[in-house]
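Structure, as structure tokens:
Apart from one protein chain that is not included, each protein chain of the complex appears where it belongs.
Now for chain A:
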Amino acid sequence: MILETLIGFTFVAALAVFLSPDEYAGQLAFGLSLLPVVGSLYMWSQFDATGNALVEGGSLAFATQIDWLTVGGYTLQWFVGLDGISLPLIVLSTVLTSLAILSAWTPIDVRQSQFYGLMLFMEANLIGVFSALDFFVWFVFWEAVLVPMYFLIGVWGGPRREYAAIKFFVYTNVASLIMFIGFMALVFNLPVDSFGLPAIAGALRAGELGGFLGLAPDALATVAFAAMFFGFAVKVPVVPVHTWLPDAHVEAPTPASVMLAGVLLKMGTYALLRFNFTMMPDVAQQLAVPIAAIAVLSVIYGAMLALAQQDLKRIVAYSSVSSMGYVILGLVAYTEFGIGGATFQMVAHGLISGLMFMAVGVIYNVTHTRMLGDMSGMADRMPITTGILIAGAFGYMGLPLMAGFAAEFFIFQGSFTSTVLPAAPLFTAAAMFGIVIVAGYLLWAIQRTLFGEFSVETDYEVTRAQFHDTAPLAVLLLCTIALGVAPEVFFGMITDAVVPLLGGGA
């Protein structure tokens, strides 16, 4: 029952914070958010799952499966549980939420109780997304994440917040609808009587799909795969459906950006892995070349866009597009290291992008500008923050002994040796070229803002950041290094959950 306790506690905490007075909301929210962190770390320490949650033979940790209702011959269940893929993402969600709440103390100065209440509400739903194993339960959590993010951007965001919030909402909601229809088309033509993901995955992997409306099973599978891929790709996002992301990121307040880049984008890749690549490996293999092309395009084009930006936050935002491109490449490689590395990259990118957004946010708090041209020599005035920002940038570039390096290494290792992806070395080499651009724009941006003679073109006095601003940065940096030095803390359980997938593909 620990998962239910965790989700339920976080919902109650969200309500308590929402109703609390503004003066204490930040402290209260941070204090309450530590409990889910402890809970997720406890689950990690007690974790005993083997195999993959959706593949036969896997055993789940902390699983609950209770019949909920039966409609039209289908049983809906409260069905949650963890395997090696979901646990690291839950740990990431809880840790990042706490740190994001801490980083909100300085920039959020209006309607605090509502802000922190929404953050905790989002956390509860994120835990739900990564643990739910019944499609309906999962979909409810999946959509419920949108609502707090819509408000976080729309109420506390920058000057164009309404536009960004509505664009975010419309893009992701339409994508969810298309994905929903695609998934339903599969379920209604399968000989299953529940929406349990393991049952559906098992039937699909066993090739029990029937035809529909004159479509042959193969064609139906391809159409459904495409609909679901599109739905999740918007969330990830990949080029060319990425345009909501920079708007949302630039307008969102820093803590919301941290959650958006750190966890919400991972919902897309997690769902791609769970649904598309786990349930329909055959179709994924047929479409391997176009998917890999999209992945490489996202890596290169995202990095090129980042190179062209003048706004520090936009640079970090676009860099997410290219980092998530690596994840897609790892998934489509369909090897132990490819999928394992992709999952590892979800966690690593969550930490590093969270770190970068927070660091940019801390600088913005004191300078009130994010434009490259408006500041230089920040290292003189904010040595700790700039140090951490540089370290984070190195992590992004894939410096060894940082989490980003381990993740990218696994992915390239996996995709280079892929047997299902034609011309795998070629795609891998093209994607690796992205690293060069990443290094280019990050170093260039750092050089222009952090080094040189100090000058800031605003009316604000530039002073050091407060302790509670830099503390979350330090924690994230430590986590990034820890995962880079000892990737095994997560990679072992990830591969344990990935390996069973590989047997079923054609």
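Definition applied: a residue touches a chain if its C-beta (ideal position, glycine included) is under 8 Å from a C-beta of that chain, and two chains touch if they have at least 3 such contacts; residues count from 1.
Note that in this section contacts and distances are computed from a predicted model.
A chain of this complex does not appear here, and its UniProt-recorded name among "Sugar ABC transporter permease", "pyruvate synthase", "NADH-quinone oxidoreductase subunit N" or "ATP-binding protein" is "NADH-quinone oxidoreductase subunit N". Check A:12, A:41, A:177 or A:293 against the missing chain and you find that the one touching it is A:177. In the complete complex, the hidden chain is touched by one of A:30, A:62, A:130 or A:169, namely A:169. Here the missing chain is touched by one residue of A:9, A:24 or A:139, and it is A:139.
Counting the whole complex, the residues of chain A in touch with the unshown chain are 18-19, 68-72, 76, 111, 114, 125, 139-140, 142-144, 147, 151, 154-155, 161-162, 165-166, 169, 173-174, 177, 184, 188.
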